[in-house]
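With one protein chain withheld, the remaining protein chains of the complex are depicted in position.
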Amino acid sequence: MSRIFLDVGDFVVNAGEVVALLGGNGAGKTSLLEGILGFRPTARTVKLFGQDVSSLAVEQRVALGVGYVPEGRRVFAGLTVRENLEACSTASAVERRRRVEQMLALFPMLGERPDARAWLLSGGQQQMLALARALMNEPRLLLLDEPTLGLAPVIVADLLEHLARLAGDGMAILLAEQRAGLALGAAGRAVVLSRGRVVRMAPARELAADPALADLMAAG
Amino acid sequence: MRPLGALWLAALLALPFFALAVLPPFGQRMVTLVGIYALMGLGYQLVFGQLGALNLAQGALFGVGAYAAALAAPALGVLALPVAILAASLPAALAAGPVLRLQSHYFALATLALASIVNLIAVHAEGLTGGANGISGFASVLPRGPVLLAMVWTCLIATVLIYVHLFRGRLGDEARLLREAPLVAATLGIDGGRWRLAAFVAGGALAGLAGAFSAAISGVVSPDVTGFPVMVLCLTSVVVGGSRHPMGAVVGALLAVCLPEILRDFQDAWLLVYAVATLAIVRWAPGGIAELIDRLRGARSPAPNNPTVPQLMPAVSGAQRLVLDNVVKRFGGVDALAGVSFAVGRGEIVGLIGPNGSGKTTLLNVIGGLDRADSGAITLDDAHLECLPPHAIARKGLGRTFQTLMLEGDTRSADLARAVATGAIFLLLDEPAAGATDRERGQLASLLHRLRDAGRGIVIVDHDIELLTRVCDRLVCLDRGRVIAIGRPAEVRADPQVRASFLGLAEVAA
Partner (left out) sequence: MAYALVALGFVLALNAAGAVNFAHGDLVVLGGAIAVVAGQSTGLAAPLLLPLVALALGCAGIVAARVAILPLAARPPEATFVATIALAAIIEHGLTVTLGAAPRTAPALVGSGSFDIAGVALGRQPLAIVVVGGVLVAGVWFLLERTQVGRRMRAVSSDRHMARAVGIPVGRYIMLSLALAGALAGIAGLLLGHQFLVAPTQGAGHMLKAYIAVALGGWGSVPGALLGALGIGFFETFVSAGFGDAWASVALYVGVLVVLAFRPQGLFGEPAGRRA
């Protein structure tokens, strides 16, 4: 099986790597992620795990093995932490419970209050819940949209550590970020988007040292 | 809204004359009924059609008018008609204050509760209303037959003409803004509260008048006139006819009166037909039958009245300086604005930059009065703005455009043109170049320069830093609610702290 888990025409994301998707506000990062998921039409040809998915609905694309952490977290507010996780699972009851316990162990922040309603959680806890929820069905590709927004630096570090470990286990991760400094520290490669188009593609280390990056990011 | 076409006008005028000259008394009675329902429906259009609020009390106000006329007629004769108008507009005015602030689903509930109270009183306050038997024997002093028909239709024709006249011009645009983009309306200086009150009371007055006429024609007033079915009839006829078209209420009333005659052999079936038609109209022809007829005749549906920016910019007079002093705004525990201070003079363009979430839009909202500052002062010369409602701030000379276009079929330039047209001295522009082509950006830049040369002060938020560098006299960079740099564009862009904030490295640098 090919190691290219995501192919959107002008760039790909391989198994086991974190790719940073950079760009200012309005550069088209969210549109691209929603296009990959099938929430909105896109001019690009999207291939997930080598398969052209243009005729598939959102649920079908997700079922191929895609996890999604949306901008603004969007946890199910009235459900408890445990219920948020369980509701996402497509597995049998026994397997479902095993996965939930696994997630609660993986994210100690959630493990402390499994029965709290999601809207009572702090921003950091909600972000971890959104991530744990995306991992419930053991995806092979993870899409994250501005996951660090509004989080304290300690929690950002914790989050990025989780992503690095997941990539180490073979997951493909596309991390859309406006805060290029953070994302470049966590990614191997980076793609810069401006007005919906890819304007730069480079190894993260090379881009981080590039003085032109600030202008690219500010240009939107 | 377009002027009433010649055909509509002819139909409107011809119907009563035709009825008076040709039709037997029975036919005249039907035409009178059409006029009565149309009057009620026209009043209903003010609130439902123009403002888009589902008022479920119109039927009850119609009933109030009928009872008032019945009670007052023996003593006052024809003067019972103005009494009925007053009787219906009074509760409308009283209820308006608390009710009109509500969101759509609570507004519907509150007006429904109001209507139910009126209905229960009509049935059970027997001393006043005669209970379930109602009131009769008052009709002899009220106009009847052809005289009544002439009165009803004179009122109706006059109301339709006034309605067309009012809503053709600015009032129509204001109503559209209030309905589709209340925030835009407020920042243009439109006082939505007063507007809604006026519409609600005027609608109630028309319902009261219609109710009084209905008392005159039937000679009996029973609790049925306050019931929910009257309300449903009014609502459905306005929807079927066209909820904003000036002839919508007339067309709807015509069908509501004629259908039962056509389907006379099927008891209640006409109501069934009418309800099905309403549902079909809501789904497939939201403009109603009157608009459908217009379209079949080849008339274009009224294009939204999109203003354009004038080529020659008139100079404006008024305040000289907009000053922000230590403005703080908190959302929850987060300081969205943590003490922002700067000033904008006339003839100056100031660009606001900063990463996402740095507080740019919040700042514009606080200046324009859409959000309240928690502390700090915002002054226009000597006038404090921080405790005024948005429409009052707009009238002091502050214009505002929005990030995303809130109106369907609206354009960026229309949004800007509206703000300019208010005669605003200071303009707050939120991402006017978002999604624009290079050519449009060029036009925007030259427009901003013309505005500056005509003595306006401009605060602009945008992500196109090249555009801002070109047009702005100064840039202000925000990061997490604080001003981290202020000065000439080249200086600010070279500032290491500013560069770090755009890369999300602010925490490291700070």
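A and B label the chains in the order they appear, each numbered from 1.
Throughout what follows, a residue touches a chain if its C-beta (ideal position, glycine included) is under 8 Å from a C-beta of that chain, and two chains touch if they have at least 3 such contacts.
It should be emphasised that the depicted structure is a prediction, and the values quoted were computed from it without experimental measurement.
S.K.: From the listed residues A:29, A:47, A:99 or A:133, report the one that touches the chain absent from this view.
M.R.: Counting the whole complex, the residue in contact with the absent chain is A:133.
S.K.: Among the options B:129, B:278, B:358 or B:422, which residue touches the chain absent from this view?
M.R.: Among B:129, B:278, B:358 or B:422, only B:278 touches the chain that is not shown.
S.K.: Would you mind spotting which of B:11, B:54 or B:323 touches the chain that isn't drawn?
M.R.: Touches the omitted chain: B:54.
S.K.: Residues of chain A in contact with the chain that isn't shown?
M.R.: Touching the missing chain: residues 37, 39, 58-59, 62-63, 68, 70, 72-79, 83-84, 86-90, 93, 96, 118-119, 126, 133-134, 136-137.
S.K.: Taking the full complex into account, what residues of chain B touch the chain not shown?
M.R.: 48, 52-54, 95, 98-99, 101-106, 108-110, 112-114, 116-117, 120-121, 123-124, 228, 232, 235-236, 239, 266-269, 271-272, 274-276, 278-279, 282-283, 286
Note that only the chains that are shown with their structure count from here on.
S.K.: In their shared complex, at which residues does chain A touch chain B?
M.R.: By the definition above, chain A touches chain B via 24-26, 146, 148-150, 153, 177-183, 213-215, 217-220.
S.K.: In their complex, what parts of chain B are in touch with chain A?
M.R.: 334, 353, 355-357, 431, 434-435, 463-466, 499-500, 502-505, 507-508
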